[in-house]
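One chain of protein is taken out of this complex; the other chains stay put.
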Amino acid sequence: MKLGIMVSEGPYQHQASDSAYNFTKAALEKGHEIFRVFFYHDGVNNATRLTVPPQDDRNIVNRWSELAKQYDLDLVVCIAAAQRRGLLDENEAKRNGKDANNIAEGFRISGLGQLIEAGIQSERLVVFGD
Amino acid sequence: MEEGGGVTKKFLYVNRKAPYGSIYALESLEVVLIGAAFEQDVSLAFIDDGVYQLKKNQSTDGIGMKNFSPTYNALGDYDINKIYVDKDSLEQRGLSLDDLMNLTYEDENDNYAEKPSISLVNSEELAALMEQQDVVLSF
Amino acid sequence: MTLHIVNKSPFETNSLETCLRLARSGHCVLLFEDGVYGASKGTRFEALLTEAMQNCKIHVLLPDFEARGMKADNLIAGIETVDYLGFVDLVTASERVQSWL
Partner (left out) sequence: MASIDVNGKSVEVDEEGYLVNLSEWTQDAAKILSAQDELELTDNHWEVINFLREYYDEYQIAPAVRVLTKAIGKKLGPEKGNSKYLYELFPYGPAKQACRFAGLPKPTGCV
């Protein structure tokens, strides 16, 4: 079955992104298709490559990147939410005159329309948040 | 704008959080406005503290935040006119319909008559409404 | 059938109460994250859960329950446990998923 996921909370602060990750991984292991994982609200912080968690803790950002690589996942970060919270890719950094970008491998920044499209295209949409 | 490849689904946006205390209410409204371009069958539900989003007379001068409550009045322009408010939640909070903003839309099929967008619904009606949906987005 | 997922402790918010008020007969409820506290025996919500189980099936995400120091025998009788694979099955078996944030 084709599933869509929305993640509305940042990593570490709230369990939502862990739950979303564990759910996504289980769904993929069962052979389901993940149409898209959409990161919104503070969820956009799952995509910053600048996180440095202690070595004895999980690396939530890398974990998403690796899952994306392994399963060719579409990890989409909402542009409007990302701009508010200082999460930029190269294009957005340039467009907004910022001197750095911080998006991790496997994520892409795009519009909110991608969430609506995920709702339309997926057979089920599951929201993880606070 | 034609989006979504001709498929029309029933989308319900469930709002259960108060405004200002967290950004969920504001960013939910942003999804609704962008989503309107996809010409889906959209309904909004306001439950629990979500009903506070529609409270009239919001004034944010003292907290230095943007007052986004006027934007709910624009929903009619975006063809979003199915706004359901949970009666129980409203009453538990000592509020009635008169305490909420008067959201309206112009009915194109009725000579652009101005009509109210908000409907008060009881638990049974709200549960029935939820059961008709294809996609439920929670905020 | 709708799958309702509740991730809040009933002591923290009224998500579980509103969920059970609006869930219809035949629906499924999954308690996960802090929501699992609602599934344990002896709380002031036990009667609410027991009553809800007459119409709805209630599940708890066992990894979240165990992470919080509880075991299956702390569960209110009738609540079923699932792991993440079971969570996925609940989602695919339903027509829609409603998240009670």
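So that you can tell them apart, the chains are marked A, B and C in the order they are listed, and the count of residues begins at 1 in each.
By our rule, a residue touches a chain if its C-beta (ideal position, glycine included) is under 8 Å from a C-beta of that chain, and two chains touch if they have at least 3 such contacts.
These numbers come from a predicted model, not from an experiment.
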Missing chain: touched chains present in the view: A, B
Touching the absent chain when the full complex is considered, from A:3, A:79, A:104 or A:125: A:79
Where the missing chain touches subunit A, by residue: 79-80, 83, 94-97, 111-113
Contacts of subunit B with the absent chain, listed as residue ranges: 1, 3, 30, 33-34, 36-37, 66-68, 70-71, 73-74, 77-78
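Methods note: only the chains that are shown with their structure count from here on.
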Overall pattern in which the protein chains touch one another (line/ring/star/complete/other): complete
Sequence positions of subunit B contacting 2 or more other chains: 24, 134-136, 138-139
Shared interface positions of subunit C, touching two or more other chains: 96-97, 99, 101
Complex contacts: residues of subunit A adjacent to subunit B: 6, 8, 40-41, 80-81, 111-113, 115-117, 119-120, 125, 127, 129
Subunit A residues touching subunit C - in the complex, by the definition given at the top: 1, 3, 8, 15-16, 19, 22-23, 25-27, 29-30, 32, 124-130
Parts of subunit B lying in touch with subunit C, wherever the complex brings them together: 14, 16-17, 24, 47-48, 88-89, 123, 126-128, 130-131, 133-136, 138-139
